[in-house]
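To start, I am sharing the structure in question, which I have written as structure tokens.
Every protein chain except one is present and positioned as in the full complex.
Every chain is named by a letter (A, B and C) in the order it is written, and numbering of its residues begins at 1.
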Amino acid sequence: MDAIEIRWLKEETGPAEILIEGLPGIGHVGKLVAEHMIQEFHASKVAELYSTHFPPQVIIEPDGVARLVRNEVYVSEGEKRIAFLVGDYQSASAEGHYLLSEAYLDIAERLGVRRIYTLGGYGVGHLVSEPRVLSAVNRAELRPDVEAAGAEFNRDEPPGGIIGASGLLLGLSFRRGMDAVCLMGETSGYLVDPRAASSLLAVLSALIGVEVDKSQLETRAAEMEQVIAKLTESERAGDEEALRYIG
Amino acid sequence: MDAIEIRWLKEETGPAEILIEGLPGIGHVGKLVAEHMIQEFHASKVAELYSTHFPPQVIIEPDGVARLVRNEVYVSEGEKRIAFLVGDYQSASAEGHYLLSEAYLDIAERLGVRRIYTLGGYGVGHLVSEPRVLSAVNRAELRPDVEAAGAEFNRDEPPGGIIGASGLLLGLSFRRGMDAVCLMGETSGYLVDPRAASSLLAVLSALIGVEVDKSQLETRAAEMEQVIAKLTESERAGDEEALRYIG
Amino acid sequence: MDAIEIRWLKEETGPAEILIEGLPGIGHVGKLVAEHMIQEFHASKVAELYSTHFPPQVIIEPDGVARLVRNEVYVSEGEKRIAFLVGDYQSASAEGHYLLSEAYLDIAERLGVRRIYTLGGYGVGHLVSEPRVLSAVNRAELRPDVEAAGAEFNRDEPPGGIIGASGLLLGLSFRRGMDAVCLMGETSGYLVDPRAASSLLAVLSALIGVEVDKSQLETRAAEMEQVIAKLTESERAGDEEALRYIG
Partner (left out) sequence: MDAIEIRWLKEETGPAEILIEGLPGIGHVGKLVAEHMIQEFHASKVAELYSTHFPPQVIIEPDGVARLVRNEVYVSEGEKRIAFLVGDYQSASAEGHYLLSEAYLDIAERLGVRRIYTLGGYGVGHLVSEPRVLSAVNRAELRPDVEAAGAEFNRDEPPGGIIGASGLLLGLSFRRGMDAVCLMGETSGYLVDPRAASSLLAVLSALIGVEVDKSQLETRAAEMEQVIAKLTESERAGDEEALRYIG
């Protein structure tokens, strides 16, 4: 097995204008949005990426079949062809984050991608009722459109920059002449957060000019809020730990 | 010394149909089973594997002789030739787990192995009186036989997948066209667990169609249960730490 | 992206006699001094250094544009040309510290640098009203001038040596026949410390024979001392944590 292996599942994969990255991260906000869009757009898988930079383990599928950790690229077939980068894990090492992000960009280049949206969560450490969407771009010219779509740019939010693929893809794609926008849904950071995902999807949807049905995310968000309401009661009763470990 | 060194101890080693992996892990369940079978079948050592991916230390044998950390391959000479992978340690690094697992498969291929059984423990955090045996496979077609032999497939058990060689050998062997089954004996995770090993051996024995005398494992299990009974009394008396650190 | 990439921003960069290193470190003392001098001398950026040894993240600029972590080299244009090494981070790995320091020296050699000053903080764990400046050199002959400029050499200060670029540049430059002096401003280690930076700048300024206006550093130091005075009151009131996390 090579350090990084890209497996194309089809001989010919048509071009995709944009790539949406939703790898696991804070509150799984980006993952929720990207996986939701893959489902809504009936996107089909075109590539798998395996790497010794991933954690050394296998994932057990619901049917009991174990498979190597991997990340995956899907492409939607609609009028606007969109590529999605989703998967199991980010890198297990600091250097691996750089090398894997370059591999993601190799894939994007082969697909003809000209703009990348990286999606993530911005953990603020407390429950948020109306989550904002924060942004960063890799060229100042991209900012007005992102603000018009409803995202905010605030100095020192997030403080210290953006860690992992969502950040590196902005910096590394700039070197290849690609545009890139990072959207971060405000979230507690304690829970999988479909409410933050829904807010983020509204902004992303406006940006890419594509309508996306959010009803499924909204349903999950409502369910989660009931869970949180119960947990908040527990918390008032002194059981803070219960809240902390729900994911 | 190379990053990974395989030393064949005999010029010619006959073929082996199956490989049973029992490297150290949770409750040493896999290690207990594999070492028990090596003893019962009078298997002889055919290869040693040394690596700079192992912890940087030596093991002191009972006679006072220190030797490098290593893993070993044994082959039984009976009607059904079985290879065993046992040893001192798994990898000291994440990447090393991948590289070492590939080396184990190189050995398996040279021996002509067509099916791999990886053995491990499934730590549940509390004492278990009648340990289940959980399983994962690398092809769905393998599942019925494994269930018929008494192992269970439960969604989210173990949660998050299988870490280390027992997991990676499933994923990596699939790429070489080999079948692989992981069997995990339910165990507290606090103690070396011959009871879980005995349960696992019953399933494995049925799967490979070979009778194995379990009396020695049963004796160790009975002894361990006496130790646990005493510890449980201590625990009732408030001394939880005593239980936690017995291995 | 290569493991280490040096990007020269101008085709021709004139020579610089000395290099002043002020990468982030204890109390950001070195960083404060180097950045202050870059501003005072209107030094202009001549090179950027990118590396997979840096933390895997991007920095968000005040305008919302994210860029890769990097270190930078500036050169002042005055009668005495001085090069400055500043930036976002030191290495994320032990080995990376060595490799990056060698790259810094490659840059220094290309600029014709003959003497290096590495600047840092010496954390003593308590507030210091009149911070000393401690020093180490890479040739004993350099010591008298450094002492004459006001720095001290004390056995076992800092105990255990000097960690990171400020230390390695002394050891590695010696092998290339360059002189190097490390200056460390005494600081609590808890706070960004412009007072320690101001003391250090006085010594450095004497050593390189260049007048530097310190008024801006002094203003920041006075502001910080007011903050500290308030914090010390809080501390007297039992709120030690408030002090510990200001940076």
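Assume contacts are C-beta pairs under 8 Å (C-beta built on N, C-alpha and C of every residue); 3 or more make two chains touch, one makes a residue touch a chain.
Everything numeric in this text was worked out from a predicted model, so none of it was measured.
Novice: Could you tell me which of the visible chains the hidden chain touches?
Specialist: Those shown chains that the absent chain touches are B, C.
Novice: Can you tell me which of C:13, C:52 or C:91 touches the chain that was removed from the display?
Specialist: From the options C:13, C:52 or C:91, the contact with the absent chain belongs to C:91.
Novice: Of the listed residues C:3, C:124, C:163 or C:224, which contacts the missing chain in the full complex?
Specialist: Going through C:3, C:124, C:163 or C:224 one by one, C:163 is the residue touching the chain not shown.
Novice: For the chain left off this view, which of B:53, B:81 or B:97 is in contact with it?
Specialist: Among B:53, B:81 or B:97, only B:53 touches the chain that is not shown.
Novice: Write the list of chain B residues that the hidden chain touches.
Specialist: That gives, for chain B, the contact residues 1, 52-53, 55-60, 62-69, 92-93.
Novice: Considering the entire assembly, which residues of chain C contact the chain that has been omitted?
Specialist: The missing chain touches chain C at positions 91, 94-95, 97-99, 101-102, 135-140, 143, 153, 155, 158, 160-164, 167-168, 170-172, 174-175, 182.
Methods note: only the chains that are shown with their structure count from here on.
Novice: Determine the shortest chain-contact distance, in steps, between chain B and chain C.
Specialist: The fewest touching-chain steps linking chain B to chain C number 2.
Novice: Are the two sides of the chain A and chain B contact the same residues or different ones, given that same means over half of the numbers occur on both copies?
Specialist: Looking at both copies, the contact residues mostly diverge.
Novice: For the identical-sequence pair chain A and chain C, what's the CA-based rotation angle in degrees, nearest 5?
Specialist: 90
Novice: Identify the chain whose mean C-alpha position lies nearest to the mean of all protein C-alpha atoms shown.
Specialist: A
Novice: How many Å are there between the centre of chain B and the centre of chain C, using C-alpha atoms for each centre?
Specialist: 52
Novice: How many angstrom lie between the centres of chain A and chain B, each centre taken as the mean Cα position?
Specialist: 37
Novice: Got the chain C residues that touch at least 2 other chains?
Specialist: none
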